[in-house]
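Every protein chain of the complex appears in place save one, which is left out.
Coming up: subunit A.
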Amino acid sequence: MTPELTINAGHNATGPVLALVGDLDHATAPQLRTAVTDTALTPGQILTLDLSAVAFCDSSGITALIAAHRRALAQEADLVLADVPARVLRILRILGLDQVLRLAGQ
């Protein structure tokens, strides 16, 4: 089976960037968790998750985003969700996560 989520790792001025392409759901959320765990973060850096190419996000995907946020805070770093698509943004708003997670590029 072809993976329904591809994660491309990169870097920008503020820290590491993970660009997600595909569906973030029960089947693929563990991939994001692993990718976040494998990403080195130093205090003060920002881990950017580029969600511009995420087509679908379910409750497991949300859990993985929250876990990424927890991990960033534990490293004294921060997490930013970049270019969140309208569909995912709507879910984040319903869950109240738009106040908890930093969003950029809206």
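What we mean here is this: a contact is a pair of C-beta atoms (placed from the backbone, for glycine too) under 8 Å apart; a residue touches a chain by one contact, two chains touch by 3 or more; residues count from 1.
Keep this in mind: contacts and distances are computed from a predicted model.
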Among "Aldehyde dehydrogenase iron-sulfur subunit", "Carbohydrate ABC transporter substrate-binding protein, CUT1 family", "PP2C family protein-serine/threonine phosphatase" or "proton-translocating NAD(P)(+) transhydrogenase", find the name that the UniProt record gives to the complex chain excluded from display.
"PP2C family protein-serine/threonine phosphatase"
Need a quick check: the contact residues on subunit A for the chain that isn't drawn.
26, 59-60, 62-63, 66-67, 87, 90, 94-97, 99-100
